[in-house]
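The structure is given below, and queries will be raised subsequently.
Complex shown without one protein chain; remaining protein chains in place.
A, B and C are the chain letters, set down in written order, and residue numbers restart from 1 in every chain.
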Amino acid sequence: MSLAPGRPLRARFPIFAAMSGQPFHYLDNGATGQIVDVAADALLGFETRSRANVKRGVYGLADAATVAFDKARASMAAFLGAGSSEEIVFTSGTTMALNIVAHGLAGELRPGDRIVSSVLEHHSNIVPWQLVAGPAGAVVRAIPATGEGRLDLDALAAMVDERTRIVSVTHVSNVTGAVSDIARIRALAPDAILVVDGAQRAPHGPLDVQAMGCDFYALSSHKMFGPTGAGVLWGRGERLDALPPFLGGGEMIRRVSFDGTSYARPPHRFEAGTPPIGPVLGMAAAARWLMQQDWSAWAAHEKRLGERLLNGLAAIDGVRVHGPQGLQERLGIVAFEVDGVHAHDVCQMLGDRGVCLRGGHHCAQPLMERFDVAATARASLAPYSDADDVDALLQGLPEVIGRLR
Amino acid sequence: MSLAPGRPLRARFPIFAAMSGQPFHYLDNGATGQIVDVAADALLGFETRSRANVKRGVYGLADAATVAFDKARASMAAFLGAGSSEEIVFTSGTTMALNIVAHGLAGELRPGDRIVSSVLEHHSNIVPWQLVAGPAGAVVRAIPATGEGRLDLDALAAMVDERTRIVSVTHVSNVTGAVSDIARIRALAPDAILVVDGAQRAPHGPLDVQAMGCDFYALSSHKMFGPTGAGVLWGRGERLDALPPFLGGGEMIRRVSFDGTSYARPPHRFEAGTPPIGPVLGMAAAARWLMQQDWSAWAAHEKRLGERLLNGLAAIDGVRVHGPQGLQERLGIVAFEVDGVHAHDVCQMLGDRGVCLRGGHHCAQPLMERFDVAATARASLAPYSDADDVDALLQGLPEVIGRLR
Amino acid sequence: MSEDLYQEALVAMAKSGIGAGRLEAPDGTATADNPLCGDRVTVDVRMDGGRVRELAHKTRGCLLTQAAAACVADHVPGMDADDAASLAEAVRRWLAGEGDPPAGLEIMEPVRAVRSRHECVLIAYEALRDALGNAGTSR
Partner (left out) sequence: MSEDLYQEALVAMAKSGIGAGRLEAPDGTATADNPLCGDRVTVDVRMDGGRVRELAHKTRGCLLTQAAAACVADHVPGMDADDAASLAEAVRRWLAGEGDPPAGLEIMEPVRAVRSRHECVLIAYEALRDALGNAGTSR
């Protein structure tokens, strides 16, 4: 069942057939992955051949939609290693998942309480905490980053105190590719609620949130080869039970009246309104497909390509990688700076050669400040990436530098 | 360009081909409409042939995605009659749109302030207001419903006072089909912020929110023949400018730092995280298609069918319609109760005959209480509905009643 | 399919009115809602040591909910409280496809195939479980 990573895998990703005939080296997987055929089929199948709203109707089409939606929940529970399907809240993406947690926990915050985020975070894991900390009089502090772009956990050890209520960190940095040591963070802050942003980790294989020891975990469908518009918030049963609702609307209630409203149990309490049914079914199909793959082979492939990329960049004059040296505890996400040439100009010119890179702050301005750069270019790998993609970047870059510097 | 409503139109809705060979009378359009081909094509085309994240990348695919996303904004602005594209905020649906407004306005509420909702509202337009009113010490009051299921605007006239900060009402009831007189509401509450829930109105043709005089307007893609997972919040320019952000994350910021964060201008301020790009592009395709249709012919068709349905139901013993008598200021949404037979049992047995109805409280428990019923069955029409659909319901119902009563 | 669902035995059970009403001064009482449709079952229990002595229910619901509530009233009196409280979980598992039907629910076999109607059956058992939970303190 498992396909070899690299070129053979492209048969399963319709974009490659669509782009055939033009140079196409997609190295922007950190921004969004390409959709896998089974996810596209599940999405389109629902939308065009079996659409009905879920959780409400009793006629055949509606009942089938509800069954499919339940099955999607079970699939995501399996992918994450959740204790039960009831721990899976469907959202529109990682950002929404993190907002549900942050706003949900807001009522527990007392003046002087501390929320610990980090300099490595995506804005999605900073701004929601700032939004809720302010009114509560709580303080958001940031775990610093080491010079090579990892969480500085020694600093965390010194930061945690009895006022530290929440620690919210990324599982994998979307800039440096560094993998956080969640078990150690858990040990350093045993009493804090531990929230993990898994957006960049989810595309790299099934998870075990229970073993990880965190309380909440967030991910996005579009980064794990599912459709845009869906995501998951996982919450440990008792944590989710204790969380008040954030969004109001249909499906999240038990009883509504102008005299007072009571709320449904999790996960429904957090799923107000018609969910993104098609995207959710597509995401679950992608997750089931990912669970069938040979992840040791895929990880080895990513490591090989990552090394080729890191070594190649190191050999180009004036190029500086921001991130860990090797591929230990690091995924194939590589941000770099080119002396005297702006990332946007690099990405624009490489784009003409079919090399798709992201340039900018990657929604991680505090990290950019830490590195003292305005913007970097970033290449991010997926299992369908191959050496040609990496080489197209490595060959194109010196030409671009020559032209623009 | 405009197709005749009824059967000819079904050529554009792939579900009908998929369901051919079995009886299929889809009368649950109030819960979700079926997707139109151009919307499905836009969704699938993006996801499988041109996927890239928006607002960030400069290579060709990413730039094209951004252009398409901008075009979608312009299309939704045209559909709504907005003053500019900047007034269009993309959301995951009506529920999210209403939550953005409610939570955004929370900071302006003072103890004793009044928010006026109504007994006719969907839970999505009640619960968010309750969630924000409580902590602010504000009060949510409800415009009563008349016996035939309309807003009692005389009562509203008596309710509005200088503490009435917000009035939030549905444009069309999802239970009784009653169309609200927004202009009169605007006149009765000239100083209040007027929010309109357009979820049930949007599938019935292009809008003119400026002429309507409201301040915010919400709609869902899936009810207007677009994909699941997208929606719009429209806000009058100066209202949107004044609204603080609700969700934190990427794309909604100007500058992020642990010393303080500043936010982007609307609409981006309200679009945290990767948007549901595929669903948004599909929704915009549906909106463009809807704008090309002959709405006077379609409305006449809906009126004819609605009358057939209302008259037919009136002729069945023990059936009672909850809603206005005729089709004046009322759309083809018809809720009814069957003496001694529960709505779920009615819908289940009709479902076997291919008649798809919704049974339940329709996320409108306060209205159910007003009517003193636990649940009703509801038939809701779309332009592709035809007399056969209505007749299948009218023929099946007496049989079901005979069997179950 | 619904012809199976609404077989005569089920319709008869639903209309039987077994246990319909309220108890005066019950040892335990609880209400369960079906959030999908607003249906609601209130169960009252009177205990006798560790056993359920008497039970009544007030039910607003569809035929399935009515039949399930009647079934509770028919089979539960005389049962050990813990056994009775565990029925909700047994019903949930049975509906999900595991195990045999708890006593009386054989007539509901066809409901298992209709996901959206599972709650209709469940809520009577949830109200029972919660009523026993309340009664627990006064046992």
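We take it that a residue touches a chain if its C-beta (ideal position, glycine included) is under 8 Å from a C-beta of that chain, and two chains touch if they have at least 3 such contacts.
The structure displayed is predicted, hence computed values, not measured ones.
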| item | value |
| --- | --- |
| Touched by the hidden chain, restricted to displayed chains | A, B |
| Sole contact to the chain not displayed, among A:D197, A:D345 or A:D389 | A:D345 |
| Touching residue (missing chain; options B:D37, B:D63, B:E108 or B:D294) | B:D63 |
| Full-complex contact with the absent chain, from B:R110, B:R163 or B:R254 | B:R254 |
| Absent-chain interface as seen on chain A, which is shown | 342-345, 348-349, 351-352, 359-361, 365, 368, 374-375, 403-404 |
| Chain B, residues in touch with the chain not shown (by the definition above) | 55-58, 62-63, 66-67, 70, 251, 253-255, 264, 268 |
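To be clear about the criterion, only the chains that are shown with their structure count from here on.
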| item | value |
| --- | --- |
| Arrangement of touching chains [line / ring / star / complete / other] | complete |
| Interface ranked first by C-beta contact pairs | A-B |
| Gap in Å, rounded to a whole number, between the CA centres of chain B and chain A | 30 |
| Whole-Å separation of chain centres (CA-atom averages), chain A against chain C | 43 |
| Centroid distance [mean C-alpha coordinates] between chain C and chain B, Å | 36 |
| Multi-partner residues of chain B (each touching 2 or more other chains) | 344, 348, 351-352, 359-360, 365 |
| Residue numbers of chain C (touch at least two other chains) | 36, 38, 114, 117 |
